[in-house]
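Mind having a look at this structure? Questions to follow.
With one protein chain removed, the remaining protein chains of the complex are shown where they sit.
Think of it as A and B in the order they're written, each chain with its own count starting at 1.
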Amino acid sequence: MTFDVRQDQASSRRDFLRKGTAAAIALPAALSVIGACGESKAAPPEASTTPAAPAAPAPTARQRADTMDAMHEKGVKAFPAKTEGKGNQPFEPRIEKGVKVYDLTAEEIQWEVEPGRKAKAWAYNQQVPGPQIRVREGDRVRVNLTNKLPESTVIHFHGLELPNNQDGVPFITQPPVKPGESYTYEFTVPNAGSHMYHSHHNAAFQVGMGLLGAFIVEPRQRRASQRADVDYVMVLNDGSHGYTLNGKSFPATEPVVCKQGQTVRLRFMNEGMMIHPMHLHGMHMTVIAKDGWDQPAPWKCDTLNIAPGERWDVLVKATNPGTWAFHCHILPHAESEHGMFGMVTALVVQPAVV
Amino acid sequence: MTFDVRQDQASSRRDFLRKGTAAAIALPAALSVIGACGESKAAPPEASTTPAAPAAPAPTARQRADTMDAMHEKGVKAFPAKTEGKGNQPFEPRIEKGVKVYDLTAEEIQWEVEPGRKAKAWAYNQQVPGPQIRVREGDRVRVNLTNKLPESTVIHFHGLELPNNQDGVPFITQPPVKPGESYTYEFTVPNAGSHMYHSHHNAAFQVGMGLLGAFIVEPRQRRASQRADVDYVMVLNDGSHGYTLNGKSFPATEPVVCKQGQTVRLRFMNEGMMIHPMHLHGMHMTVIAKDGWDQPAPWKCDTLNIAPGERWDVLVKATNPGTWAFHCHILPHAESEHGMFGMVTALVVQPAVV
Partner (left out) sequence: MTFDVRQDQASSRRDFLRKGTAAAIALPAALSVIGACGESKAAPPEASTTPAAPAAPAPTARQRADTMDAMHEKGVKAFPAKTEGKGNQPFEPRIEKGVKVYDLTAEEIQWEVEPGRKAKAWAYNQQVPGPQIRVREGDRVRVNLTNKLPESTVIHFHGLELPNNQDGVPFITQPPVKPGESYTYEFTVPNAGSHMYHSHHNAAFQVGMGLLGAFIVEPRQRRASQRADVDYVMVLNDGSHGYTLNGKSFPATEPVVCKQGQTVRLRFMNEGMMIHPMHLHGMHMTVIAKDGWDQPAPWKCDTLNIAPGERWDVLVKATNPGTWAFHCHILPHAESEHGMFGMVTALVVQPAVV
């Protein structure tokens, strides 16, 4: 029932700018990228009495604009840029006597946040965000945590109403899991919704470094009003790796791709330290749930303010074909004079008839 | 049907402190403004062996308080202070064959943010915010942008669900508009509500510099429940010009003026980088719309948190006569030891019978 975004993106990576209406615009075949430094030709030294080389002519406003615009264009053209590593991938459990078993190893890795920028990360199973756990209300779940980090850690299942001894808070509900040790959580999944798992030990640092993931709980009974063709989890973060969506910065972020007429469910999760009001161009979002709990009456917006620790579920009816900018509207989180970066992606609505 | 705030304010500028109940308070006729520096009388030099002049007596707590209070009073008494330039003015379109045509020129100007403080601004038609566009659902609109800035720009119509090629995102939906060039947007207005227009190129800088304005779309059918006597747009910003309401800092901000018993509709829009929880004294606000979309059930508050990119529409039933402080409740955005500044204005409810 769920449209598989990931399969589609293999092709969309190459084609979406063509398929989207964005492809219709004609851009200058060759932008004249003329920079003040790049173009200045130092005059040859002639005599010691003229030590200062004559200055190159100052670039015109148009030349400076072209230089800036070329940087902006380069980012857009690179999107979605390939990088090593992909987070938030579906996590298939082992089944042991009816229990869904997830093995999570926390360890230090190198993580490519955007092309050419690698950063130290602390990751679950070498993914940032960690692999996406998706279960059903009432499932029995076991999570085996192995700590290969240089400090202790734990897992807190943020949003799940678990028995106290499964809550993952050091010295309150369990001892910390030391370097080299393992720890097992096991519980029956109590409440549906878009939840998270993350470190709750030295967490301002550990979560900022990448120890986080989505924990989605499907309800026993799905409501027809919440049916969606695409179900997409978007984890926001602003820690050690800068401003990221699912662990990557634009242009390495992943577009959300759907076909005209489809319904997209977005599950926003903020694992950072700042608010991020996410703005979708071209279509509105209908807010259906907060922290996994249905809103009593869905409401509409195009800019949704998401605070740290919050999860918001929205539906988008993809009526408007094209490639739509989709970004945090705290503009310094999304654009600089060098072009768009950070918390920027696109919703690509492929026309029903091409 | 709409109460014209601007005409009323010409007189209210002189009279509103008198007309409001605020005039009832009796303030000291002459505040003794005694500052440590102003009052210290340096002792005359007597001998080289006593190089240090005896210190003037330290001001008493009362004297220091009087000095501080005088600064606070000065700001309040100056309100609403005259400055050069006024943004957010109603923008009358030319009509060409049934199309409402708006010519917008983006250029660099000097903008007086508060009395005596001029700052470089990038403005549409020399206004910050740009002129207020107010149309009706279904109208045909043409916007001619002329770029007199030293860098490229574009216009994004934030909140309007336009065809993709009118969305104003460089290299995704159009090429950037170079310095000296023009570009035309044309569309049928699709959805009602309180929207915005602003730059979407190098936007963290350009919007902070002033390239923004309100784009209000009246619905085809107005609901009786949303009828208002005063309809006021309040654009919040925190960029290059500091903390501003409609481009001005207190005491140069504009009071919202109404008569007792009237209903005021406020349309908050955040074009800044920070949240601004706006707090109204004396009366509550009933929240009726988010980003131009009706809330399913209106709800009440006195402090409304407005995040970057968001628009919130509220109704205030002006039952309580007087001059009411109205400000961002992040207090450092509104007050210092020198008095109120920045994101402060007043709601003036003129008594029904004077």
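Everything that follows uses one rule, which is that a residue touches a chain if its C-beta (ideal position, glycine included) is under 8 Å from a C-beta of that chain, and two chains touch if they have at least 3 such contacts.
Please read these numbers as outputs of a predicted model, since none were measured by experiment.
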Hidden partner chain, touching residue among A:57, A:150 or A:351: A:150
Hidden-chain contact residue, picked from the options B:56, B:95 or B:331: B:331
Sites on subunit B contacted by the missing partner chain, in the whole complex: 20-22, 24-28, 61-62, 64-66, 68-69, 72-73, 76-77, 275, 277, 279, 281-284, 297-303, 305, 320-325, 329-332, 334-337, 346
Those residues of subunit A which, in the complete complex, touch the missing chain: 150-152, 156, 158-159, 161-165, 167, 169-176, 178-180, 191, 200-205, 207-208, 273-275, 290-293, 295-297, 305, 307-311
